Structures are given as structure tokens and as C-alpha cells.
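Heads up, one of the protein chains got dropped from this complex, but the rest are sitting where they should.
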Amino acid sequence: MEEEKICTDTLTVNIGPQHPATHGVFRAQIELDGEVVIGCTPILGYLHRGIEKLAENLTYPQFIPYLDRLDYLAGFLNEYPFVAAVEKLMGIEVPERASYLRVLMMELNRIAAHLVNVGAQGLDLASMTPMVYTMREREYLLELFAAVAGSRMTFNWMRFGGVKNDIPEGFLARVDNFIHYLKDRMPEYAAMLQKNEIFMARTKGIGILSAEDAINFGCSGPVLRGSGIARDIRMDESYEIYNKLEFKVISKKNGDSYDRYMVRFDEIWQSIHIIEQILARLPEGEIRAKVPKIIKPPAGEVYARVEAPIGELGIYLVSDGTAKPWKVKIRAPSFSNLMMLPTVINGLSIPDVIATLASIAPTMGEADR
Amino acid sequence: MSELKKIISDAIGMEPIETEESDSVFKVEVAKEKAVDTILKLKDIGFSYLTMLTAVCREDDFDVVYMLDNWKHKSRIWIYTRILKASPNIQSLTPHWVAADWLEREVYDMYGIEFEDHPNMTRILTPFDFTKFPLRKDFKETD
Partner (left out) sequence: MGLKESRFLDPALSDGKGSVFLTSLDWLLAWGRKNSMWPLTYATACCAFEMIHAWMPRYDFDRHGCFFRPTPRQCDVMIVAGTITKKMAEPTKLLYEQIPNPKWVVAMGACACSGGPFVDSYSVVKGVDKIIPVDVYVPGCPPRPEALQFAMLQLEEKIMKTRKNLGRNHVRA
């Protein structure tokens, strides 16, 4: 008599495209054996808007507003690499005050983006309160952005050779107020999140990415720094005035979800530190260099990058000497960071997948472009 | 000749071109058969981060562009490969370097360049029933 074998079947679970924890419209097809994840197929493109094709039919200044809609959490940081790429091609020098203003707004925006991701890490672990707290702070920031750029999220503020307009009267005092307010609030978040026993249990040792893998997959930003590699473009390839500012590159050792979260949290402190320095020594002067009325960069190719909240955001620009770019390639950090997801979630259970995805914090507008 | 330039030319057997941008940004043009080989040699000498992989549509051919970063020397190198529109295929980098996986699929999706030996050469961003290659210059939106 043949022995009867107990056969089990695997189960396919679709997370997304509409799912509150996928940060947009990301879809992961997960193969389960019992409760254990044995395979994952990410499916992208649900927010593919064809921005790179649109760029080829627009003039250079017309394309700036589209960049805000890439990583909609960090509009200022998304505009910057394109503007910098054109400036590099045309050899435009940015006035010092414009440079300071750019960095000021970029760092404020980094705080705004990190606040969302810090809060969302709690939300995705089913703790609603931190998100409510961080969004309250973000509301103040968005009003600051609206005071400068006229819009809360989609700014269209950077210009070739400088910025669109100067900061309004009394703005620095408002920033100063906000910084003091945020400093008081940060320990509150820490008490709710990383000092919470449940939070630690849900994130420590979950979704471990080794340093070697992080480089091999082309990860960047907090994902890379969480794995122990202190790579920050602000430090390594200083742009604008970052070489005059003092800040630390945050990196953690373990490469788990907790460390990726902690990198974001500590970077808020670094951004606060940078903003304080700028407030102390913002110079007077011009806010825009003299540029031709019609922007026609000389034929050539250029790559400019910025340390966005998610990672290295780059623009590869090919110009043919006309008023419209020949090609714009956006190097999207979310796209590269998501590539490692199937590797790190193997052997975990579904709730851990959500915790890991929250710690990668992709923005699908940028991943799908 | 700078030290780094010498290391590169020793490794890949040809001299890289210095770009106007900076003296630590190099450019090298290789034939399409040698592209993967060159990249792997560069990876061994410290260009260990694949930042970008894309293609540029020209008149009657494509440029496939790779960009590698060297963090230690704060340098980067662009590798250009020219392939004809008539036979848009090139050796895949993915079996050797996993970072190229989705980037190559994206290039296939946008330009129709086939990467041979890629484990999953399917479309990644465009809709499931899409048949055209949108970033080619002759693509026109009709509806």
C-alpha cells in the first residue's frame, strides 16, 4: 500500500492596486505557503503617466510644473535636478541668496516628506495616532510653502538661474517658530513610535537588507543608509551651498525596517539643524541670475542629481540645441528601491510585508513616472 | 593622465574620454557585443553602483546608456552603446547584475530594445494591452 502524501497548495494574494498600505497604486502579487511568503511579483505602472514623453513636446520652462507631480510629497526637491541640469548645460551661476533659499525650501520639504513617512510607518502597523500628529505638523509646513510658492504641494517655484519669487515678509520668523515647535514635538513621536514595545517587535529584524544587496539592487536614500552605507549626495557630491553647512549623514547598521525608519526620523533632526544655520546667515541679494528669455541649452548631455527624501533622484537630459529637450530621463529612487522587495520579504508573513513596504516608503508617482 | 583614468583604461583596454562637466566624469563608447563585458570589468575596479540605464532615440539608431558610480573616488562613468533600429537587441546585464532587471524592462517597454537572456523580458509600465513603444520618436498619440 502506498503511503498517502499530504499535499498543500500555495495561495496567491494580491495586495493592491487599491490598498491603503501600498502608498499609492502599487500591486504586489504574493505567493503564500500557509502564512509564509514564498514569492512576490511586484506589478507597476498603475500610475504611469508618460511624463518622459510629455517632456519631449514641451519647452524647458513648461516642463518644471510636471516635476512637482513626480514625488508629490517633495515638490521642491523634484524640481531641483532638472533646473540644475539645465543650469549645468548653459553654465548659469546661481546668486548666493537664491542658492540659500533653494536649500531652505528643500530642507523644509524634506521634513514634510519624512513626517508623512514616519507617521505612515505607524499607520501601517495599525497605530493611527502618530499619523494624525505628524499630519498636524505638516499642515503648518504646507502653509509655509503656500506663503512662498502660492501652492501647498505643486509649487513651480524653481527657475533656471534662481527662484521665482523671494520669501514674503516675516517668513523667517514663521520658520523659526515652526522649528521650535517641531523640536518640542519630536520626543512625542519617539515615545509613540520607536520607543513603543509593539512597534519594535513589528519592525526590528523584519525585512533585512544586507549592505551588499543594497548596492547590488541600486537602492538609495534611507533604504541604503539603513543598511549601513553612509552615502548621501548632499555630502558626497555637494550641490548648492551644502558644503558650507554642517550636518551629519545618518546611517544605521542592521538594514531592517526599524533602521530604515530611524534613518528618516534622525534626518528630520539634521534638517532642523541645517535650517537653523540658514536662518542665522541668509544673505541679501539677487534671487535670479540673468538668463536669456528663451531657454535654449547648447547641444549636449548632462546628469544632475539631488538627495530626495526617498533617495537619489537624477535627471539625465539630452539637448539638441532647440527650445525643447530631446530626451529627459528621470532616475527614480522609488523604482530602484522597490526592486529589492521580493528578496527581503521572503519567509515573512503578510503583516511583515506591510511593515517592510512602509519602511521603503515608495511614492508611486515617481516610480511609475 | 589622472590616476583613475589610467586604472580604467588598464581594466577595459581603451581610454575613456573626459567630459566637459568635470574631470572625474568619464565617457566610453563600446561596441554592443562588448558592453556587458566592459561594465563587469568596471564593476570590479570600484564602479559598483548602477545608477542609471536608459536609451536615447536617434535618427536611425539607439544609444543605450549605462551610468556607473564610483563612490570611493567620487567619480562616474557613462557607457554608450550604439545599436541599429533594424535589429534592436543587446546582451542583458541582469544575469550578472540584478540592479539592471527593471531598468532593462523599462527600456524594452519604452523603446522596444530586446535584452537577450533577460529572465523576464516583459512590459513593466505601460498598460497590459499596449503594443507600441512610446519613447521612440516616430510614436504619435492617436486618440
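Residue numbering begins at 1 within each chain, and the chains themselves are lettered A and B in the order written.
Please note the rule applied: contacts are C-beta pairs under 8 Å (C-beta built on N, C-alpha and C of every residue); 3 or more make two chains touch, one makes a residue touch a chain.
If you're wondering where the values come from, they're calculated on a predicted model, not measured in any experiment.
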- Considering the whole complex, which of A:P17, A:G39, A:P61 or A:G300 touches the chain not shown? A:P17
- Of the candidates A:V83, A:V116, A:L144 or A:I241, the residue in contact with the absent chain is A:V116
- Message: Touch as defined at the start, partner being the missing chain; which of A:Y46, A:F199, A:Y258 or A:W326 qualifies?
- Response: A:Y46
- Item | For chain B, the residues touching the chain missing from this view | 126-128, 130, 132, 134, 139, 141
- Query: Residue-wise, where is chain A in contact with the chain that is not depicted?
  - Reply: 17-20, 24-25, 45-51, 53-54, 57, 65-66, 68-69, 72-73, 116, 131-132, 135-136, 138-139, 142, 152-154, 364-365
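Just so we're on the same page, only the chains that are shown with their structure count from here on.
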- Item | Distance from chain B to chain A - Cα centre to Cα centre, in angstrom | 25
- Item | chain A residues touching chain B - in the complex, by the definition given at the top | 44-45, 48, 50, 52-53, 88, 215-218, 231, 236-237, 300-303, 312, 314, 316, 318, 326-327, 329, 331, 335-336, 339, 368-369
- For chain B, which residues are in contact with chain A within the complex? 20-21, 48-52, 54, 56-57, 65, 67, 71, 74, 76, 78, 97-99, 101-103, 106, 110, 123-127, 134-135, 139
